[in-house]
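Data first, discussion second: the structure below is written as structure tokens.
What follows is subunit A.
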Amino acid sequence: MDLIDLAIKILIFPGLAFIITILVFAVWFERKMWARVHLRIGPLHVGKYAGSLQLIADFIKFAGKETIIPSKADKLFFQTTPIIAVLVAGLSMAVIPFSENWIVFKFDLGLLFILAVYSLFPIIILLTGWASNNKYSFIGALRAVFQLLAYWVPLGLSMLGVVMISHSLNLVSIVNAQSKFWFILVQPLGFLVCFIAALAESERTPFDIPEAEGEIIWGWITEYTGINFGLFMVANYLRLYISSLIITTLFLGGWLGPRFLPPIAWVIIKSMIVLTAIIIVKTSFPRVRMDQLLRIGWRILIPLAILNVAFTLALIQLVPSIVV
Partner candidate 1 sequence: MSLDLENKLAEEIKSHFLEAEVKVQRKSRITVFIGRELMIEIARYLNKKMGFDQVVSVSGVDKIKENAFIIVYHIWSTSKKVLVTLKTQVPRDNPSLPSLIKIFEGVNWHEKETHEMFGIKFEGHPDLGRLLLPEGWDGKFPLRKDFTLTQ
Partner candidate 2 sequence: MIRLGLKNILKPMYLATVHVFKRRFTIKYPYVALKPTERTIGRHIYYPDKCKECGLCTKFCPNQCMELVEYEYQGKKRKGLQIDYGRCMFCNICVFYCPTQALGITNAYEILAYDKESLVYSPLRLSVPPETEKGIKMVSVRFYETRGLTHS
């Protein structure tokens, strides 16, 4: 019985099928919102309503294209990294709760697991850039490694405040701890740092340096074509969406909300709001330069994150009832 339950969770909800559905929706939503800020219309033709199935059409197009492998590329890594990237990106989905019971793995160290998964990306990206044997890919990969390593630290530190208040690394208990108030209210600084670091971790403008189009073509995915490119796009969108899910879970009270909607709907609505915020930031700022990025990371975000930890400590000392 448990096995069937697990299989359903992995394959249907919140596993594979759900991820694909939500991805199609999230990408469509992002493109539509993005287009609106740009005064454009966005996807229009595919799908019954306003190009809603555009991503599927795109994916079919990617799948139908020829996969070109550069003759001097490292073939093993060149072909396996897209799949690994998608798998690793999707791995975090396993510990994110969509309601009290809708979670693939109930796991006490969920937050730690997510941070561990995040720390895997630099390695995959470096491998990809190296395997492509292209100068632009390599420059992009190095930039990505610098960036992801620099922003992983403030990301982890900013989550520390939440852990200190909720006394748990388990995402389900973290959400349950927010039943009185959402953590964004007591952790505004932590939320800000986490938001910026999550932007950087998912390589979005203003931190899309590793794939800065005007500068280094597509960065570490320059050499990829066809389905491999499509897989990387899936992985990147998954990372973006998972980032917004994590922010939702940690600071915005996860599935909690008035009863008239099911918990899952609340998670999706909140994550879409976070996604909208990401899109607004993405469209209103230019990308920063590498040295400026590192300066922001090490000199501003990390002190802010530490400040947040100190603030939380003081808060716990002054108002002990805040701790669950």
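The definition used in the following text is that contacts are C-beta pairs under 8 Å (C-beta built on N, C-alpha and C of every residue); 3 or more make two chains touch, one makes a residue touch a chain; residues count from 1.
Regarding selection, all candidates are chains of the complex that A comes from, given by their letters.
Here the structure is a predicted model, which is why all the values come from computation and not from measurement.
Check 1 or 2 against subunit A and report the one that touches it in the complex.
Candidate touching subunit A in this assembly: 2.
Show me the residue ranges of subunit A that touch candidate 2 in the complex, using the header's touch definition.
33, 36-41, 44, 280-281, 283-285, 292, 295-296, 299-300
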